[in-house]
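Removed from the display is one protein chain of the complex; every other protein chain stays in position.
Moving on to chain A:
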Amino acid sequence: MIERTVKQSNSCNLRQRTLVTIIIAFILLIGIILSGALIGPEKLGVNLQLRNIPPSFAHLFGTDWLGRDMLARTFKGLALSFGVGLTAACISTIIALVLSLLSSVNKAMDAVITWLIDLFLSMPHIVILILISFAAGGGFKGVVIGLALTHWPSLTRLLRAEVLQLKNMNYVAVSKSLGKSRLWIARHHILPHLIPQLIVGFVLLFPHAILHEAAITFLGFGLSAEAPAIGIILSESMRYLATGMWWLAFFPGLSLLAMVGIFDLLGRNIRRLIDPFHSQKL
């Protein structure tokens, strides 16, 4: 009895800490997205009387050469990035799941999918990303398609290995001998084991997708120039950096980094909580 209470209080502390981190990260992200969504067009408007103001209490992130408030633009940009990242990561995760399950069908299928993974991983990420988003017509749609079609390989490889291991488990063999179909086994035996990897993989895809979105937008192949995306903000501010307007690039860049960091934190903590290899320690 004593042993049990001691053990419980210990495990609770660690688990609670992880949970608190997850909740805080989650609230921060929701805050960023909500504030981005709540910022109306009047805040983003041009105000030529307030041009090039360094950070102050009225304008925490300063204003740019057209007098636009950088704080509003940054948050709008982060919300936009989140939208792009969410859509792309969702599609990527679904692609990864479907391909990894297909790879367990037979050896030929597995060879094809492994080859596909190797093919996509062997090409520089940013190059095919630019190619695909350019071919898909650019803009929001092009970026999302490009990101979705380039971010599945590493997660697929992870899931495929997992599926391969699972399908050779004895309990899967028993399930077969009890007359269960392939689909039933995939749904009841394999999928529940993949869910932790799937959730963690999904959350950890976010920072990748967001950074790549910013990168190709910065290079001019992504979102259109009117959209207040972080990539656009950064590439526009390049021209003004030399004149000493450091805040134009510094705060948006830092915010992007912070959001990516929070996502990473969220992903790693969720993994600690639900991944069987990590959760045992809690």
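The rule is short, and it goes like this: contacts are C-beta pairs under 8 Å (C-beta built on N, C-alpha and C of every residue); 3 or more make two chains touch, one makes a residue touch a chain; residues count from 1.
The rule is short, and it goes like this: contacts and distances are computed from a predicted model.
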{"item": "Which of \"ABC transporter ATP-binding protein\", \"Heme exporter protein C\", \"Sarcosine oxidase subunit gamma\" or \"Peptidase\" matches, in UniProt, the chain that is not displayed", "value": "\"ABC transporter ATP-binding protein\""}
{"item": "Which residue of A:Leu14, A:Leu44, A:Ala58 or A:Met169 touches the chain not shown here", "value": "A:Met169"}
{"item": "For chain A, residues in touch with the removed chain", "value": "169-171, 173-180, 189, 192-193"}
